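With one protein chain withheld, the remaining protein chains of the complex are depicted in position.
And now, subunit A:
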Amino acid sequence: MKGVAVTGVGIISSIGKDLEETRHSLLKGKSGIGFPQNLKTRHNNLPVGEIALSNSELNALLKLNPKSAYTRATMLGIYAVNQLLDNTDLKNFSSDTGIISGTSVGGIDMTERYFKDFEKDPEKRKFIQAQHPGFSTEMIAEYFGLKNFVSTISTACSSSANAIMMGARMIESGKLKRVIVGGSDCLTKFTLNGFNSLMILSGNECRPFDENRNGLNLGEAAAFILLEADDCIGGKEVLGRLTGYGNANDAFHQTASSENGEGAFLAISKALKKAGISGNEVDYINAHGTGTKNNDLSESIAFRRVFGDEIPAFSSTKSFTGHTLGAAGAAEAVFSLLCIREQEIFPNLNFSTAMKETGLNPVTEVQKVKIDTVLSNSFGFGGNCTSLIFQKDE
């Protein structure tokens, strides 16, 4: 059997607390973008894709020990993995299950909150270690009783796509039989101010691939999928197979993408090669599509280079969720798997005019079409470009 089987998914984002709510929002064109309520920031005029649940609500829902150091990314991560359990018939995970999470800033929400309190308030010091991404993954692992292989990838906005790729390679090499892969990132003042200082945040809802796009919206999400070796699947439903993946580096600039989309081109090409398919077999691309001038142009040029004039249907679901940074690759992997399961393409919101350089038009209405193969792109700072290919289980 080709590729690695996906036997479970779980997600929480600004467009849904479970899979059905998520799909409903995607079908109804209901974005999660609004002004921040939970995040206390001076920049409350900047639209974000915020999850409505507050930290105390998450704490109560998950019945967490208040003495432990749960950051928001950790809580969202636990929530999403619980969703994964709910969506499968599993009660818990076998002890040999590994977990690889991707996150960009980990627990920095608590560091920015308590930075000036650590010195005088010993109660807050439990969050000192919690700043680091690996700590967040360990806390998620501990919640689910996973004690063996626990690792974390932090490659900015491609983190969780890379975690999914690494998980597949661990299964293919026989190092693991089962692995939970995905990622979690929450809204923080750190990232909001960071992207604001780069002047790439839009004051409106983002417009991926539009000629008049003027920046991205930040979002928060956690999404995890379960990968299993074929001899472990048993009677479980296979939601799709990860058949291709590729990572490459743009080697152009720390934050900007190259004009010729080299990193994206290489990542997509590697993923196609790994899947053993040609470009015309791709039915849909869930694009990285942040809504910045730079990314969307560079990504469009990479599409032209890979697919020529036959560019598959594509859309950016960041118009629904905002850019959820390290979690984006996993959230969009879940959307891609939904596309395959439901045989439908989710639209790119807020698009009206194709960019003049490439003239590409994303899908703007829900399409019910045959979907066997989906390509999902995730690109990050440091030139990090990753493409994943999910295919229908045969």
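The definition used in the following text is that a contact is a pair of C-beta atoms (placed from the backbone, for glycine too) under 8 Å apart; a residue touches a chain by one contact, two chains touch by 3 or more; residues count from 1.
The criterion applied here is as follows: contacts and distances are computed from a predicted model.
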Worksheet entry | Omitted chain, identified by the protein name its UniProt record gives, among "Peptide/nickel transport system ATP-binding protein", "aminomethyltransferase", "Beta-ketoacyl synthase chain length factor" or "Carbohydrate ABC transporter permease" | "Beta-ketoacyl synthase chain length factor"
Discussion item. Touching the hidden chain in the complete assembly: which of A:T88, A:N249 or A:Q343 does that?
Written reply: A:N249
Worksheet item: Given the contact definition stated above, which residue among A:Y70, A:F93 or A:F135 touches the chain not shown here?
Response: A:F135
Worksheet entry | Which of A:T7, A:T71 or A:S154 contacts the chain that the document leaves out | A:S154
Worksheet item: Which one, A:T7, A:T74, A:N87 or A:S104, makes contact with the chain that was left out?
Response: A:S104
Practice prompt. Since one chain isn't shown, list which residues of subunit A touch it in the complete complex.
Written response: 41-43, 104, 106, 108, 111-112, 115-116, 118-119, 122, 125-126, 128-129, 131-135, 137-138, 141-142, 146-156, 162, 166, 169-170, 172-173, 175, 189-190, 193-198, 247-255, 262-263, 266, 380-384
